[in-house]
Structure formats: structure tokens, C-alpha cells
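For this depiction, one protein chain was excluded, whereas all remaining protein chains were kept in their positions.
Which chain is which? They are A, B and C, in the order written, and residues in each are numbered from 1.
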Amino acid sequence: MSAWGTPYQSAVNAAGPQSGRIETLFWVFTILLAIIFVIVIVVLLLTLTRRHRGIQQEPLEQTHIPSGATEHRLTRTVAAATIVTVVVLLGLLVASVGTGKAISGLGTARNGLAVEVIGNQWWWYVRYLNDDASRIVTTANEIHIPVGRPVMIRGTSHDVIHSFWVPNLNGKIDFIPSRVNAQWIEADYPGRFRGQCAEFCGIQHAHMALWVVAEPPDRFEAWMNHQLEPAAAPSDADSQQGQQVFLNHACIFCHTIAGTAALGSAGPDLTHFASRSTIAAGTLPNTKGNLAGWIADPQNIKPGNHMATVALDSADVQPLIDYLESLK
Amino acid sequence: MRRLAALTVCLIALSACQREKRDTRPAPIRTAVFGSAARESPLEPGGQLPNYQPSNPYDKSAYAISEGQRLFDWYNCSGCHAHGGGGMGPPLIKQQWIYGGDPANLFDTIVKGRPNGMPTWGGRIPDYQIWQLVAFIRSMNNEEPQSATPVRSDNIQTQPTIRNRVKGVTK
Amino acid sequence: MTPPRSIDVADLPPFAVSSEAPLWWGQLFLTFVEATMFAILIAMYFYIRLSMDVWPPPGIQMPPEVLPAIALVLLIASCYGSYRASEAAKRDDRWGMIEGLALNLGLAIPAVVLRAFSWHDWNFKWTSTAYGSVTWGILFLHTLDLGADLAFTLVLLIIVALVRSGPRQRLGVHVDSIVWYFLVAIWIPLYVTVYWGPHLVGAPQ
Partner (left out) sequence: MTAATTPSIDLDRERASLERAWANGRGLLAWLSVTTHQAIGMRYIVTAFLFLLAGGVEALLMRLQLARPDNTLLTADKYNQIFTVHGSTMMFLFAVPMMEGMGVYLVPLMLGTRNVAFPRLNAFGYWMYVIGGLFLYWGLFTNTGPDVGWFAYTPLSGPQFSPGKRVDVWAQMITFTEISAMCVAAELAATILKMRAPGMSLNRIPLFCWGMLVQSFMVLFAMPAVMVASNIFLLTDRTIGTHFSNPAEGGDPLLYQHVFWFFGHPEVYIIFIPALGMVSAIVDTNTRRAIFGYPAMVLSLVATAFIGFGLWVHHMFATGLPQIGEAYFTAASMMIAIASGVQIFCWLATMWTGRIRWTAAMHFVAGFVFIFVLGGLTGVMLAAIPLDLQVHDTFFVVAHFHYVLIGGALFPLFGGFHHWFGKFTGRLIDERLGKLTFWVLFIGFNLTFFPMHILGLRGMTRRIYTYPSEMQWGGANALATAGALVILLGGILFLVNVFTSRRNGEMAGPNPWDSGTLEWATASPPQNFNFLLLPAVTGRYPLWTSFKERIAVTGLRNDRREVLVTTLMDAEPHHRYVLPRSSIWPFVTAVLITIGLIGSVFQFQWYYPGIALATIGFLGWFWPRAQEAEP
């Protein structure tokens, strides 16, 4: 099945209670509707191939209407088929509404985690909410969640309508400017699940992905505590030069690196940039080579995106890459 | 008659090109060759040159104006100039420009900064973005074609007003 | 080869100035279009109301009361002109049509002028919040429709008075009355929305 997609961005490889219920509903619908389809097609084929024994005697070419008895039989059959249709649909309606209610009931009772996600052209801003302001974590394009604990995704948009969709965990929810929408997700087992913006949001709609990383609770806590720390200070001269390059160019107008003068908010937070697995909202694996290519010519990889093409001296590029990749 | 028709067709086709062009990759721009559009000395080495006026490569481009509009917020120009009406800094919708209102003057002002608060942006943000800002500022003064100028912006409220349906969401 | 039996219609009238005319139906269908459009606009008005806390928004004046009410009365009265013209058209009474159309115009044009006066005094435009947009939208579209139909009525009047008042023109007068009734009738909910809306569903600052 590998030519047909991956298991980590798939609505039929449920990894949580929400998506699990939807998947069950999906199979109920699919099997039932497939049976109906087969019946209709079999009737169609029989209709087209039968040799019309019962009405052979009726001179249709002249009367153009079969006998009253035939019509009466037909009426009863069609009425019966219609009633069966109504009953089946009623059953499906009940199943659908029931599933919807069950899903909306999940997650509210237990102590959940709240994550704020804001859609931007074309990346995801992520913030872990907490009553204790010092424990608020900001990151981008990658959401870590603890296994077995419900997580509320609350979202809106800074520009146009986006739609948050991690199919292994739950259905879609639109992020609309001026509104806050929310849904609960939960992972049953550790794993990495990919999601993607589902509402057309402009030229780079295709490159607006995110990863949800489900981890055991202890590893999640460790990740969280690490994210709370400010950025690692440059450890060698090379990285120090890289930091200076970063601070002296347009980078700082859009990006934040906690603990430095870079406080821009138009682009993703880079404080723990190197701990993330991708760059440019899931477009490329986070490697030094890809990062160099991205910084040198962002419009090559993602034409039309809002990252500035900054002219750097060739001597400055490698230190900058080294510095960014040191931000574990 | 046929030639006239062909000419009209060409004109109609071309009329869209400049406006709708989307240079996502900045072309090398000859901006470094002049330091100041507001000349400080009348003397020119090598005799009188034809008066060189650098022009905005993004002139009449709707996409560049829109990019300029975005950058105007991103680089916090609105912090001092508000949305063109002025605040701490001078208004940008006006007839009389202190340092000249031609594209080259505006470029110069942004690159070099001006006394009393206008920072120097040259070298900090890419030149092509400065030209996009110039195009946007000129569009605010209706100096770009109406067909390329956005009529308004969505100034999106920071405070969302409407709640949603998921239970357990209180705020 | 002709079918053996036939119906002879030579005795039927060669036209009808009544609701049996296809034109009457066509015009009725086009009013469905307008009715839907205005219904959507009214829905938009109240939808937008839901997303704003202050209504009308701060700095926007309450709508005037007197002039629009007078204009409404005039508009309703002008239907009588249409009615007379339409009845006269059925009777083939040229003078009746002229009188009716003139009465219609004589009452409706002042109504539009009054509306324009009260409108002119508004301290907001379509660019002043979504309230301004939807209010101006409703008023502009209805006034545009009124204007178009008044222009049409004027042309009809000129044609009937000076050029010809044959069956086509009579049917035109008859059908024009349908449009006019519709425009006045649809104005009542629109009037309530635009001029009473801020009172009925308003929220002061």
C-alpha cells in the first residue's frame, strides 16, 4: 500500500480516541454503503441483461405501458426500496450524531493540556498555555503531546483562514481570523503524526505542514522543561559570529531567540530551532545543508513565502548555520 | 483597421503584465550605485551626466504594493507613522514631503534614516523590500495606479470576539 | 400530412393585458431575484449586528425618523398611481394610463428626493464599519432599483403620451405596476431594518 500514502498522515490509521471513533464510523458507513452499491449495480446489470420473460406478451411497441398488474408490482417494489433507504439512512444518521456527541464529550472531563495554535501564511505558531506565565512555551510547526492525556488545540489565524488537520488524531478545525475554534486531540501511543493545512490559504498552501509528536509523559515533561530554557549561548567563536550575523541582519525583525535581542514575532520562534525536525513548516528535514539552501534562497523552495531573501556575505553563511543548528 | 485591432489587443494584454507580475525572487537591483537621490553637491566628475533618477523596479506592481503593506506592519513602521496618518512620526499621506516624495527620495529616506527619529534601515532589511515599502507609501498617496492599489487593509483585531462550540473551552 | 383533427385559435384575442401574458410571469420571476437579494441583505444586517457590541457603532448617528417616514407614505401612495395606470391599460384608456403614470411619478419622485435628503445628512459612509457597509448597501441597491423603474416609467409615460399606446405599451404599463408594487412592498421590511433596526436591536455605547 505504500503507493497509496503513509500511515502517519492518514484518517484510517487512527491513533487516538477521537479519530478511532471516526474510523469506526467510517467503516460502518463504508461497509453498509458498499453493500447498497453492490445491490444497486447487480439490479442494474440484471435489468440490462434479463430477457423480459414476464412481459413478453405485452405489445410494448404499441401500448408503451405494461399491464396494470406489472405496474402494481413495480409500485410495491419501489416503495419497499424507498422505505429500506429511509431506514438505512435513519440508522446512519443516528450513528453519525452519536459519534459526534461521543467525540465532543471526550477530553472535557479529565485534566487536559491547552495548546494555542495560530495559523499564519504559511506556518503554525504554537504556544503551550499555562496559568503560570513562566511556564508558557512558544514554538512553531511542531507540537509535542503526552500520550494518554487529552490536549485542547485552541486556534485562530493572523491572516487568512487556515484549517488544522492531523488526521491520525482528529478531524479538521478551521482557524478563522477574529474567531477562536478548538478541538481535543489525544494520542493512544507514542508516535509522530503529520498534519497539514486543509483550507486553501494562498500561494504556498501546499507547504504548510506540522508534526505532532506523541511521547510518554516523562519524556514530554523533559521536552517541556528544556523548551522553557532560554536559547543556548554560542559556545565557540564560530557560533558567536553566527549570532552576530543573526542580530545584525533582517532576521531579528521577524524571529525571536529568547535570551537575545531578537524579539520579532512575524516568523517562527527560533529559540530551540535545532530541536525541531523540519524547517519551513514541514517542507524540508532540518539539516545544515537544507538550512543553508533555505536561508540563501527561500523563494526557491517555497516561492511566494514571506521569508526575506537576505543578502549575506559568503563568509557569514556557515557561522549563521552553525549557530542556528546549535539552538537545541 | 486590423492593425488597430491587433494593437489594441496587445495593449490590453500588456496593461496587465506590469500590475500582475509577481517577482517572488528579487532580481538584483541597481540601488547600491547611488548613495543619495537628494544631491548634496552640484559637481560631477567627468562632466555633466544625464540626470540619473533611479526608478522603482516595483513601480505599478500590485504584488509589491501588497508586500510593502505587509512589511509596513512587520517592520513596525505603523508604530510611528500609524496607517499613514502619522503619530510620533510625520504622516505619510500628504502633499509636501520634507525630503522629497519621488521614489528615489523615499528610498533614500528609508535607507539612510532622517534626523529626529527615522532609523537607518539600509543594510538591515534587503533593498528590494525597501522598494516594496516605497511602492506602498506611494500607493497610499494615490501615486500608484488605482488598479494596483489595495482599497483597504484588514486590520485584524487582536481580541477575537466569538466563542466556539467545543465543551470545556471557557475563554 | 395534417392531423385529422384540429383546434382553431383564430378567434382568440391576439394579445392579453393581464396575468395571462408571459411577460407578466417573466417580470414576476425577476422580482423573485430581487426579493432573494434583499432578503439576503436583511439577513446580513442582523448577522453583522450579532458580531458588534455597540449598534450603531460609536460615532455613527441614529437614523433620521421624519423624512424617511414621509417618504415611505409617499411611496405607498404612489402605488395608487400604478394601480390606476394598470387598470386603465386593461381598459385601453390612454388618458387613464397617462394620469396614472404621472400620479405614480409625481408621488414617487418626491419620495426619492426626500430619501436622498435624509441620506445626504448621514455622518457615515460605506467605509465606516460593517454597519455602514450594509446600511449603504441596502439603501443604494433599493434606490438604484427605484431609479431604474422610475426611469422606465418615465419612458413609458413619454411613449404612451407621445408615441403609441398599443397592446405592447399597455402590457408594459400593466407589468410595470407589478414591479412597482414589489419595490414598494420590499421597501417596508428594508425600511424597518435600516431606520428602525438601530432602535429595535440597537445597543447603545
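The rule is simple: a contact is a pair of C-beta atoms (placed from the backbone, for glycine too) under 8 Å apart; a residue touches a chain by one contact, two chains touch by 3 or more.
What you see is a predicted model; the values in this text were computed from it and never measured.
> I'd like the shown chains that the missing chain touches, ordered by label.
Listed by label, the shown chains it touches are A, B, C.
> Any idea which of A:P177, A:G191 or A:G293 touches the chain not displayed?
Only one listed residue reaches the unshown chain, and that is A:P177.
> I need the residue numbers on chain A that touch the omitted chain, in ascending order.
Against the missing chain, chain A presents residues 2-6, 9-12, 19, 21-22, 25-26, 29-30, 33, 36-37, 40-41, 43-44, 47-48, 50, 52, 54-55, 60-61, 64-66, 70-71, 74-75, 77-78, 81-82, 85-86, 89, 92-93, 95-97, 99-100, 103-104, 121, 159-161, 163, 165, 167, 170-174, 176-179, 181-182, 194, 196-206, 283, 303-304.
> Touching residues of chain C against the unshown chain: what are they?
Where chain C meets the chain not shown: residues 1-16, 20-23, 25-26, 29-30, 32-34, 36-37, 40-41, 44, 47-48, 51-52, 57, 126-127, 129-134, 136-137, 141, 151-152, 155, 159, 163-164, 166-169, 172.
> Suppose we count only contacts with the excluded chain; which residues of chain B make the list?
12-13, 15-17, 19-22, 24, 62-63, 65-66, 69, 146-148, 150-157, 161, 164-166
The criterion applied here is as follows: only the chains that are shown with their structure count from here on.
> When the centre of a chain is set as the mean of its C-alpha atoms, what distance in Å lies between chain A and chain C?
Distance between chain centres, rounded to whole Å: 50 Å.
> Quick one: report the Å distance separating chain A from chain B, using the average Cα coordinate of each chain.
36
> With centres defined as the mean C-alpha position, give me the chain B-chain C separation in Å.
Taking the average C-alpha coordinate of chain B and of chain C, the gap between them is 46 Å.
> Quick one: which residues in chain C touch 2 or more of the other chains?
Residues: none.
> Check each residue of chain A and list the ones that touch at least two other chains.
In chain A, nothing touches at least two other chains.
> With touch defined as at the start, can you tell me which chain B residues reach chain A in the complex?
22, 24-26, 70, 74-75, 124-126, 128-129, 154, 156-157, 160-169, 171
> Over in the complex, which chain A residues touch chain B? Could you list them?
Answer in residue numbers: 104-105, 107-108, 112, 152, 154, 156, 158-159, 177-184, 248-250, 253-254, 264, 266, 297, 299-300, 303-304, 306, 308-311.
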